[in-house]
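Structure record follows, encoded as C-alpha cells.
The complex appears here minus one protein chain, its other protein chains still in place.
Chain IDs A and B follow the sequence of writing; residue 1 opens each chain.
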Amino acid sequence: MTDQTAYNFAYLDEQTKRMIRRAILKGVAIPGYQVPFASREMPMPYGWGTGGVQVTAACLVPEDRLKVIDQGADDTTNAVSIRRFFQRTAGVEVTEATADATVIQTRHRIPETPLTEGQILVYQVPIPEPLRFLEPRETETRKMHELEDYGLMHVKLYEDISRHGQIATAYDYPVKVEGRYVMDPSPIPKFDNPKLGGNAAIQLFGAGREQRIYALPPYTQAISLDFDDYPFAASKADHSCDLCAAPDSYLDEVITDDQGSRMFVCSDTDFCASRRAAGHIGPMGAPRAGADVE
Amino acid sequence: MTPDALLGGFTDAPRQSARAFRAALEAMARPGTLWPIDGAAPPAPLSVAAGVLILTLCDGTTPLHLGPSYDLPVVRDWVTFHTGAPLVAAKDAQFACGTWADLMPVDRFAIGLPDYPDRAATLIVEMPALTNQGPRLTGPGIATAAHLSLPETAAFRANRALFPQGFDTYLTCGAQVAGLPRSTNVEAV
Partner (left out) sequence: MYVAVKGGEKAIDAAHAWLAEERRGDTSVSELSVAQIRQQLTLAVNRVMAEGSLYDPDLAALAIKQARGDLIEAIFLIRAYRTTLPRLGASTPVETAQMAVCRRISATFKDLPGGQILGPTFDYTHRLLDFKLAAEGEVPAAPTAPASLDAVPHVTAMLNRDGLIQTEAQGNATPPDLTREPMELPTTRPLRLQAITRGDEGFILSMAYSTQRGYGRTHAFVGELRIGTVAVEMDIPELGFSVEIGEVELTECETVNQFKGSKTEPPQFTRGYGLVFGQTERKAIAMSLVDRALRWKELGEDNTGAPAQDEEFVLMHADNIQATGFLEHIKLPHYVDFQAELELVRKLRREALAQAEAAE
C-alpha cells in the first residue's frame, strides 16, 4: 500500500497539509508560541515522531534532500523508518550529510555542523509545554503563557540551586524566546541550547500527540533560563571523541566490555565520519570510516 | 459563474502547493526578503502571487475577505470554485486580499486572543511594486536589518505594539511575495 500511487505526495491529503501549513505560518509569526493543530493519526505511533513527520510532510517539495536523525545518528532504527517513509511517499532524495540536506528531521539533537539559510530543521517533540511537569493542566498553563507568568519555572530552577548548588536540568532545558514565550526545545541536551538562538535555519517543532506546532524563525533570540549568579552553562562529557578527536562535539559514552572500559564518540554520526574522512583520527579511530558491523 | 472561474488553478496541486508553501514559509520566516511564487493563473486583478497564496492556504474552513476592488464576480467565482473559502466581511476573515487602500482600516481584522494569539488574520496586500527599499525592518527572522517597500509604517508599528496578538501580512506583486509577521519592528527611514 505504501507507494506513491496509493497515497498523495508526502502522504497527507491536501486539506490536512493546508491546515498544518497555516499552523506553521502562525508559529513562525509568533516565535515560541504553541499553535494548536488538528494532528492526524499517522501510520507510526504517537511518541515516535508523528508531529515531526506531519510538519516535514507539510514542508517537503519534490526537490528536497531529506536527512533524518535520532540521537544525532542517521542509522538508528526510528530514523531509518521515518526516512524510508518519505522516500516512499514523497520520492525525495535523502542524505546523511548535514550540509547537503535541505530539510532535517531530528529527535533529541541539533547537528554539530552549523546550519545555513535555506535549511529547515524539524524537531520531534514529545511534550511541547515547558510548564507541563510543574502544572499538568492545559487550562492553567495556557493562562500562564497568556499572562507571561513564569514564576513557577523560576521557583523550580531556584529550588534546584538551593538543593544541588546548580540547575539540575541536563536536557529539555527551557528557553525564553524574544523575551516573551518560554519554550520547550524538545529533549535536546542543554549542550545544544546555544544553537537554538540566532540560527540561520528555520526551526520548526511538531508535537503530534499533544497537537501543537511552534517555531523559531532564523536569527531569533532564544535564551536559556538562568539566574545572574548561576548563569546557564552548556555541558558535555569532559573528553574528546575517541574516533575523530573532536574536542567540542556532544559525546555518547559507549561501554566496550564488562570490565568498566568505555569510550566516548560523537553522537552526530555524520559529523564524526566527515572528520575522520578529512584525516582527523582519535585514539581508537581507524583511518577508514564507516565499516559496517551487524 | 464566469467562464474563466474554472481555469487557472493548479495543474498538480500536491507539488505546486508544496513549492508555493515553501516560498510562503521562507517569506514569513525572513521578513523583507522577496520570493518567487507561481503555479497558477488567477484572473485579474489578482496577481499570480496572491492567487497562488489563496490556493495554497485557503479552503472551505478559512473565511476570506476580498477588498472592494477585488470583490468582483470573476474573483469571487474563481476563489469559490478553486478553494471553497467562504467570502466574508473583514472582521470575520481569517485571510484577506486586496490593495492596501482596500484593506484599510486594518484594525477591522482579527488579531487573535490573548490566550490564542494564533487566531488572527493574514492579510495578502497587493502592491504596485515590491522592492527592498523602504522602511527598516528588525526582529525575528532578520540577521541585522532588512528593508521593504511597505505601503506605510504607522499601521505596522501599531500592529507590532499588540504582540503577541496582531495580524500577519503578505505583500504580493506579480509572481513575487514578501512576508511581514506581527513580530517585525518597522521604522521609517
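Points to keep in mind about this one:
The rule is simple: a contact is a pair of C-beta atoms (placed from the backbone, for glycine too) under 8 Å apart; a residue touches a chain by one contact, two chains touch by 3 or more.
Bear in mind that the values here come from a model prediction, so they are computed numbers and not experimental data.
Of the chains on view, those touched by the hidden chain across the whole complex are A. One of A:S39, A:T56 or A:S249 touches the chain omitted from the figure, and that residue is A:S39. One of A:G72, A:P111, A:P130 or A:P174 touches the chain omitted from the figure, and that residue is A:G72. Chain A residues in contact with the hidden partner, per the touch definition given at the top, are 7, 11, 13, 16, 36-43, 45-48, 50, 70-73, 75-81, 84, 107-109, 126, 137-139, 164-166, 168, 170-172, 187-191, 209, 211, 235-237, 242-243, 250-254, 256, 263, 265, 267, 269, 272, 284-286, 290-294.
By definition in this document, only the chains that are shown with their structure count from here on.
Look at where the CA atoms of chain A average out and do the same for chain B: the two points lie 30 Å apart.
In the complex of the two chains, the chain A residues touching chain B come out as 8-10, 14-15, 17-19, 21-31, 33, 35-36, 58-62, 117, 120, 142-143, 145-146, 178, 180-181, 200, 202, 215-221.
Across the complex, chain A is touched by residues 13-15, 17-19, 21-22, 24-26, 28-30, 56-59, 61-62, 114-118, 120, 122, 139-143, 163-164, 168, 181-183 of chain B.
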